[in-house]
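Everything on this sheet refers to the single structure shown next.
Note that this complex is displayed minus one protein chain, with the remaining chains in position.
And then chain A:
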Amino acid sequence: METAQDTIQQNEAKAETSKTLFKGTGSQVLLNGLIEEGVTTIFGYPGGAIMPIYDALYDYADKLEHILVRHEQGGIHAAQGFARASGEVGVVFATSGPGATNLVTGLADAQIDSTPLVCITGQVFAHLLGTDAFQETDVINITTPVTKWNYQVTDAKEIQEVLAKAFYIAKSGRPGPVLIDITKNAQLQLEEFPEYVKCNHIRSYRPKPKVRVEYIEQAAELINSAKKPFILFGQGVILGKAEEEFKAFINKSGIPAAWTIMGEGAIPTSHPLNVGMLGMHGNYGPNVLTNEADVIIAIGMRFDDRVTGRLDKYAKQAKVVHLDIDPAEIDKNVKAEVGVWGDCKETLPLLTNLVNENKHEDWLAKFRQYNQEEIDQVITPELYPTGDEMTMGEVLRNINEICGGDAVIVTDVGQHQMVACRYAKFNNTRSNITSGGLGTMGFGLPAAIGAKYGAPDKTVIAIIGDGGFQMTPQELGTIMQFGAAVKILILNNRFLGMVRQWQQLFHDKRYSFVNITSPDFVALAKSYYIEASKVDERANLRQALETMINHEGSYLLEVMVGRENNVFPMVPQGMSVSEIRLK
């Protein structure tokens, strides 16, 4: 009988035979490994403890493009934007100490939004660990809760194996950020290295299970028996690259489908079964009818509190089928009648085979009915306002008309984000890039830079509020230096709008520290040699947007919008989704 030990020895023996030696430093072998993994773009910022890697990078300029950001947080958000737009792993370099701690917000964002990243941080010499050396921080422990995996390398001989594992872990299963901390001595260490071998198996890690057909059968039975079935889909469809499989499933089953903001764009906005957005600022029908559906099919979404509202009044009448690649999500917030653990790229086609063809005309008509009500009461006034003040919605309508739904829209966090998610049209997947789970203000500008590198042929528009823009404006410098043709659209309401909205609605209009002033954004952009203009009248809006979008290279447009406009509909916090307010 073969024991575990035998297997390990056999694997080691296999590795032995494939050895081709490369003599060089840990830094060189790291860069070679990145090339082997297909990396072409790195977002980073040098510093003392990562200097040997940067020294090696000097000779790799033809193979690895390094984008020098202006702050490590900008670097990691750019890598997130790159990963989200391209479907590839984003790579970040940062030095030890403050360089590494500046990554933490981006790591937390990538962790909660399942974005595949490999971050390389420099670390002080191994013999200095624990001595409070210059720029030493305990990066591994600081980043443990916000990484899918992290590892400290103190010996160059570990680099190849750890890097291969890092890429495998970052992109397989439910993706996530991985951090490798490499001490300076390991970067400098001269060694003979074997050929780089990609990782495709870690014994303690099961990225996805073999799909069990009995669960698919149970799910199909439930779906086929449903009179009012309703699909809720999230980013899992996009991460699983299962957009076509998903489309086939809804087309055959005829079930209305609504999205979380992370799932937006997985099917085109115009798809007849796309009934809109879920959650706090989602559409009227999808929220109300969540509490009327008899079977809910959740696909690659995790029932975040912003989607469910008050949990004990959420979909209590419905039987839930939950498809997810992460077993910890099944039964986490909402009990599933049938949990289908697996990669939706595999589970969806199996399910499609077993579900009956259907139209659900009456049920769909209900969505249309609620939608009409929302159009009349909320959407038309927002998209075609009659007052003097411009609305965020009409800016989005104009963008839709100009770009026709083909642009990549990157948003920051706040009112403009909700408006953009509600009204932006998308024809293509991986076109809506936003900080969903963490709600990171300052995400928009750097993420848009990364998205432009990830989708160079697309028009990339960063929609940002006046508050969020002031959190990471330094990345204008990155645009200036590397020429990323990002269109920056600042929707300026001279308030921290979302907080102001809550203060108005729930805190008796006590506007506590939401009155934010701004610099001259146009002059700021111009100081970075970026073309810019400002619009404060509706008459000039369309022309200004066309100028921005048609401009070759980056362009900043500031649009002055109504100061105290609110985003509706809204499910107030602590209320049920069926208690959604239209005003």
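Observations on the model:
Here is the rule we use: a contact is a pair of C-beta atoms (placed from the backbone, for glycine too) under 8 Å apart; a residue touches a chain by one contact, two chains touch by 3 or more; residues count from 1.
Definition applied: contacts and distances are computed from a predicted model.
The complex appears with one chain absent; UniProt names that chain "acetolactate synthase" among the candidates "Transketolase, N-terminal subunit", "Thiosulfate oxidation carrier protein SoxY", "Multiple sugar transport system ATP-binding protein" or "acetolactate synthase".
Within the full complex, the residue among A:G38, A:P145 or A:G574 touching the omitted chain is A:P145. Contact with the chain not shown here comes from a single listed residue; of A:P98, A:P209 or A:G553, that residue is A:P209. Taking the complete complex into account, A:K332 is the one of A:K252, A:K313, A:K332 or A:K366 that touches the chain left out.
Seen across the whole complex, the unshown chain contacts chain A at 2-5, 7-8, 140-141, 144-145, 148-150, 152, 169, 200-206, 209-210, 212, 215, 326-328, 330-332, 339, 341.
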